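Missing here is one protein chain; the remaining ones are kept as they sit in the complex.
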């Protein structure tokens, strides 16, 4: 199993600068899952006073990539095929952080499938499903 | 019909700082659509040398918000219900910009539906569909 | 909590004839979930010898409707806003039945969200997420 620090290094190495504005710190790594908090910093909040959807969808893609790397035991070239995100509850700017868990539902030879939960105080704030292709 | 400059001002006013890293400039506004280029700047490119998916999904959400504002004739409080994005072709870092067109497919009393095309040299690079709720 | 027999009666009453070809029998009802097997009958199998995707997507929509009725404690007029289904593994025609569990992830005043699992021998064969609107 990959150490959280090792997964964090991989993220820091490959992620676009744009993604680094999310301020992700890998918290825990499982065999096919990753747990990481998304801090609700002022730069991620829009005029309506809630965490912007753009940060949520970016975070979903990033969290899933990390879960895939965890499941594969290391980085391999891959690409997102499709990402579907549902927004269940707004996340107010006063929230310290959103607890994100990304899980690989199936790792196939070419296609892999995953799911990402976003929770605040245990309640689902957003939910994403995604398909990845190994290149 | 809203002027492009007016829509740009609305975006600058309400968007989270995170979104501003996309460097959007509204190019054209139709009755129910918006055209805007996404410049492929180095900060949006990941270690594999292509435009990161996180920028694409963020851009999809932003472009649709702009199309909704255009269709409504001005900003009204609304929220993304769901955003589904498919990635058809990678966008190499040498690309100057991606042409994005967001269109409102249906403006309903409570729910609205839209579609976003991402094109490079006329070819579809990504495609998103989305549901918005007016609050 | 609704009895399985009562939920089955509601389904028999409101479902289109088309849906009845799926041969659903409600097995168990929870507070916000429904468990029901989808029998892999010859009429649901396509030329390639596997359960057809059309039956899976139809079943996802139906199972979610049942979970919503269970959660609401009875039928109320509602409509599917959006249904996203991923197909993780083919279901061979020799399979007796697919175990379907539909869960309401959030029941909101106007919009509700759910998730549907399709399992064969405990393994995920398909996975759907959906948004419903109460009318």
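Structure notes:
A, B and C label the chains in the order they appear, each numbered from 1.
Everything that follows uses one rule, which is that contacts are C-beta pairs under 8 Å (C-beta built on N, C-alpha and C of every residue); 3 or more make two chains touch, one makes a residue touch a chain.
Source: prediction; values computed, not measured.
The chain not shown here is touched by just one of A:4, A:22, A:81 or A:128, and that residue is A:81.
Even with one chain removed from view, chain A keeps its contact list with that chain: residues 81-82, 84, 110-111, 131, 133.
Residues of chain B that touch the chain left out of the display are 84, 86, 88-89, 105-106, 108, 113, 115, 124, 127, 129, 131. Against the chain not shown here, chain C presents residues 13-19, 21-22, 42-48, 52-55, 57-58, 60-62, 77, 79-87, 90.
One rule holds for everything that comes next: only the chains that are shown with their structure count from here on.
Over half of the residue numbers at the interface between copies chain A and chain B are found on both sides, making the touching surfaces mostly the same. With angles rounded to a multiple of 5, the C-alpha fit of chain A against chain C returns 180 degrees of rotation.
Rounded to whole angstrom units, the spacing between the C-alpha centres of chain A and chain B is 21. The set of chain A residues touching two or more other chains comprises 84, 86.
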